[in-house]
Structures are given as C-alpha cells and as structure tokens.
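I have placed the structure first, in the form of structure tokens, so that the comments after it can refer back to it.
Below is a slice of the complex: some chains, not all, each in place.
For clarity, chains are labelled A and B in written order, and residue numbers in each chain start from 1.
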Amino acid sequence: MMRVGIVGASGYTGVELARILAGHPDIHLTVATSRQYAGMPLAEVFPNLRKRVDVICENLPPEELVDRADFFFTAVPHKTAMDIVPMLLAAGKKVVDLSADFRIRDASIYEAWYQEHTSPHLLSEAVYGLPELYRAQVRKARLTANPGCYPTSVILATTPLLRAGLIDPSTLIIDSKSGTSGAGRSASVGSLFCEVADGFRPYKVGGSHRHIPEIEQELSLAAGTPVTVSFTPHLLPVSRGILSTIYATLTDAGKAADLHALYAETYRDEPFVRVLPAGALPATQHVRGSNCCDLSLIQDVRTSRLIVMSAIDNIVKGASGQAVQNMNLMNGFPETTGLMGAPFFP
Amino acid sequence: MMRVGIVGASGYTGVELARILAGHPDIHLTVATSRQYAGMPLAEVFPNLRKRVDVICENLPPEELVDRADFFFTAVPHKTAMDIVPMLLAAGKKVVDLSADFRIRDASIYEAWYQEHTSPHLLSEAVYGLPELYRAQVRKARLTANPGCYPTSVILATTPLLRAGLIDPSTLIIDSKSGTSGAGRSASVGSLFCEVADGFRPYKVGGSHRHIPEIEQELSLAAGTPVTVSFTPHLLPVSRGILSTIYATLTDAGKAADLHALYAETYRDEPFVRVLPAGALPATQHVRGSNCCDLSLIQDVRTSRLIVMSAIDNIVKGASGQAVQNMNLMNGFPETTGLMGAPFFP
C-alpha cells in the first residue's frame, strides 16, 4: 500500500481526489492538509465521504508533511504550489501538482500570465500530465503538472487534426462552457446559487483566461507552428462538466480526409477517450462523475469548417481523475485503477 | 378594447402571450384555441394564470374564429400557420404569426429548409417583425412574421457591424445556447427533466438548424452581400434564455472604429435593447422574464477577432414579448405597453 497525501484537501478537487482514492485498492490516504479545517475529519467537511474516508485534516509544517506519505497531490492555488512542490521533490517524493505552476514550459510565458516563477528549474523536468499524449514521459516523471480542465477538453479534441495538418490553426475558435465547480469552493457572491442557477453567462472574454497559454503551448507543439486561439469560457448552471465547441477551417487535406476514422484510430485503445459514432454528439451528462472524454466531429459543408466537440467532467478528467491516472502511471499501477466507473446518468 | 385571439394557446409561447396580455390595458383576450384542452380554462392548463386569465380553450372551426377577435396571434407549428393565416387576413384581421412560415422572403429558400409553401404570395407582404430594424414597416403591416428566437439574438447583435462593414461576414461563427422552453411543450424523452438537468449538449451541429436561412437572410441584407454563417445551437439546463456568442474577424475599418460607441448610439432610444457598459458581459439571468436584449462587444486583440454577445429571454423577446411589441406597433398602441417589466433576478 502506497501512502498518499493530499495537500489542500478542502476544495472541490480535494474532495474528489479523496472520493476516487477511497476506491483505489493500492493506496492509503494517510494525510490531508487544510488550514481552515485542521482537526476536523475530512468526512465532516465533506459528509459524502462518511464511512468511506477516515483521514483527519491537518495544518502541517512542511517538514512533517514529507514523512507522512510516499506520494503527494498538491491541490492548492498556483503560487502556493510553487512554494511546496520543490520541498516534496527534495524529500524524494513524487508529486502530481494540480495547479498551473508547472504546466507552462517557458517561464517567461508563465510570468506574463501569472507571476514570477520561483522554481523555473523544475519547468523542464515537469511532465505535462495528459496521458493520452505523454504517457511514456509520465511513467518516468517525478513531477507531473496536471493539465487544466479547459485545456484537457481542447487538447484531446484537436491534437489529431493539428498533427496531421487537417485544419488551419489560425482559424481556431474555442467556445467552452464549464460547470461551476471550476470556480472552486471559496465563498464569493458570484458563485452563490442564486447568481448562477437558471442562468448562463460568459466570462473572461477576449483572450484573458489563464488557460490560454496552456492551450496554445500544446496546440503549437501538435501543429509544429505557433498557434494563437480565440477562447471564450462560459459558466453553466451545473456543478460538473465542460463542453467545448471548437471551430476551424479545414485544409484541403482535411476536406479529403476521413476524420472520424482518424479519431477512432487515434483513440481506439484509450480507456477514457470515447470517439462517438458518426453523427452522435457529446453531452456533459453522459460523462458526469467519470474520467471519460467524449469526442465528436461534424463537418459544416456550407462553410468548409469543422466543428469538434468534447465533453468531460471538469473535476474528474479535468482535475482529480486525471491526477489519479497520472499517479497510477508514475507508480506502476494499472493506469485505470480506481477510474473505470461508468458515468452517472441521469 | 381590442379583442385578441391566440391560435394555439397551449404551448409555452401561448401561455407567455396570455401572461403578457393579461397586463395589457388596451386589449381583451377573447379567444384561445387548443385542440387538446378544448373546454378547459387556459388557467387550468397553466395554473400560473389563475385569477389573471379567464379565457376558455376552444377547438374552433376557422370560420367561427374570425368573428371572435379583431387581432390574432398564430402560435402554431410551421405548416399549420400557412393553413390558417390566409383565412384570417382574408377576413380583414391583422396577424402576428409566431411560426417560421412567413419569415423567409424567398419561397424557394423556405421550401429548401421546410416544405412546399402554399401561400407564397404573402411572403412579399409579410413584414419581418424585428421592430428595431423594421419598425416603420411593422406599423403598416397586416401580417407580421415574428422572428425566431435564435435569429433575434443574432441579428440585433450583428446588424450594426455588418451595415458599417466592420467585420468580414465570411468569418461569422455563431455559438448559441438556449433554454429548454425552446423545445416546446410536447412530451418527448429528450426534453424530460432527467435528460436535460445538470447537463449541457449541442444539437443540430454543422449547418442543419432551420433558423440558419432566417439568420442569413437578415445578415445578408445588413451586409449588402450574401452571408453564410456557421451556427451551432446548444441546450441549456434552464427554462428560459438564449445567449449567443458570435465571432468575426474585424476589417481594418472595424479595428479603427469605436464599436461600443456605435452600438450605444444605434440602440440609444430602444427601450428593449441594452448595450452594456464597456467590459460588462451579458447573462441570461439578467434578462429573464423580460423583453430585453442585452448586448456586449469585446475585442480580442491577440486574434483581431471581435466577440459579440447577446442575451434574451427566448420566450419573451425571442417569441411572445416581441409578438406583443409587434401587435402594439400594428395597432397604434405605445410600443412598450405591457412589456416594460424589469427582468427577474434572482
């Protein structure tokens, strides 16, 4: 049994990590940190975990933390992650970091979108933890940067096209819609039930969302050329789920290609990526509670554009599920352990 | 008091017409037809109307219908409208038709997207009932074709740009999200609570939604050149509301223009169009229950694209509210009568 710790257990990614890990036969959750709830059982903070998770929240000084587990998830805000991860690595632990701090390979880009990076030397070592793209590297990683939720939905949806030169990358427009759990669990008026329920709205429109550099980094690598995208996030009145609707103009190669076959082939052996039958469309309610990413492609012959759609559960494949998938790879467990539950519907 | 009839009162646009008309001081709702609920008070079919609406549903032969009111709303499916409207006009009545049957000026385009048109002679007479564009014509109309919900949200959002040549029309991509009332009140598994709630999905992707010819007709007129758009509708887990996120590449003129000032100026005197302060973004929960259309423009300087967003209540400004606005214009009532209620929030 590997001893696992969650640093920052009292947010929505923390409770979801604990939920998933409770069904993982090869690990034991030995430590969960929370400043706010120190001393309280995690199952009292999140009563869904009662009789399933017995860890007590602690507010530990870093030096005590490292002795308490063999593997760590850091589920803390960016900047805070940068302050903790180097110490965990120095103590010989492996880490999956769920923040943005180690996702951007180029420190100057990170600093343009976030703030100064205090551990830039780790950026070249950190592996971008999208197993479908970087499985081999994740297996060997000490530090995996768990992808953002929106980027996961976008990169899985477009990489095969970009690699094969089937779309014009300069035409990429990404219209994404996310459930409210993506806003986290801190008390703010904008996330109150009455502000969100029975409504829908865009936010951070016009190229300002911090997931943009992460998306562009990976799409540029796939395209072999710098890619700049239009990305518009929206807030859905649901707790879980991201649906991205992605538009791009097909190249001549793209018009001639069997795109569905390409996707079916690319993701055939992936346990968590489901390329829908031709004509079928994804829905967040069909991936809810699971580590699945559903993909669909539809060609608009009137405009020579392709529309790619992807659906994930933002706190599973978009966060905690993918983090456990990475943990499995980094530690030699079967990649799907604890993650094969089918989505919940209804 | 003008006597008003609703043909097809038992759908969601019917009940909303009845609700709005109940607060209109210059009319009396004298007849409401419904095959299914004939003999039942409309306020029993829709208990929200109790003590406010006293009309009884009837299943009337057309010849009796015409004597019972001076003005008619036809809130029936397309094709059925074509069968009824000519008779009402022939009897000297004015009509606002909420179906698609008289929205498309070119019968061949109508027939390509719908079916044979049995009254093509009325197409040139029918006025497209978007008052902000066609107010003068609506005032004189016998027959007003009430716009579709998606088209209303799109046309108000983009016409000023197209008229002024500020965007490249060939780059128009419209990503729209609608509440479930748009699917109507007929019993179908896909509209069940458990299928829609806590989820989100696209539908009719790739250029197949029947609102496309209507959108393209009006945008082409605005642009002075044929416009073909990409249009993707999605289903929101809310009852009311449409939010359209519209992408287009700015022309050089567009990059140089003060777009916010253009919109503020264009819609300054419109009682129902609200151009948001620069930087503010629309939300369906801020137009809910009202005849308002909220508009916002954000420029993405990284991609030279403009993002225009519009929010309406799909069964008010997108259907019944706009229909009453048209009725007011056609009959010399103040345009805003019965329609000035502020949106509900929360």
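Before moving on, here are some points about what is shown:
Please note the rule applied: a contact is a pair of C-beta atoms (placed from the backbone, for glycine too) under 8 Å apart; a residue touches a chain by one contact, two chains touch by 3 or more.
What you are looking at is a predicted structure, and each value in this text was computed from that prediction instead of being measured.
Number of identical chains making up the complete complex in this structure, 2 of which are shown: 4.
Keep in mind that, in the parts below, only the chains that are shown with their structure count from here on.
The distance from the centre of chain A to the centre of chain B, each centre being the mean of the chain's C-alpha atoms, comes to 39 Å.
Chain A makes touch with chain B in their complex at residues 173, 175, 177, 194-195, 197-203, 205-207, 228-230, 232, 234, 236-241, 243, 245, 247, 281-286, 288, 296, 298-303, 305, 307, 309, 311, 346.
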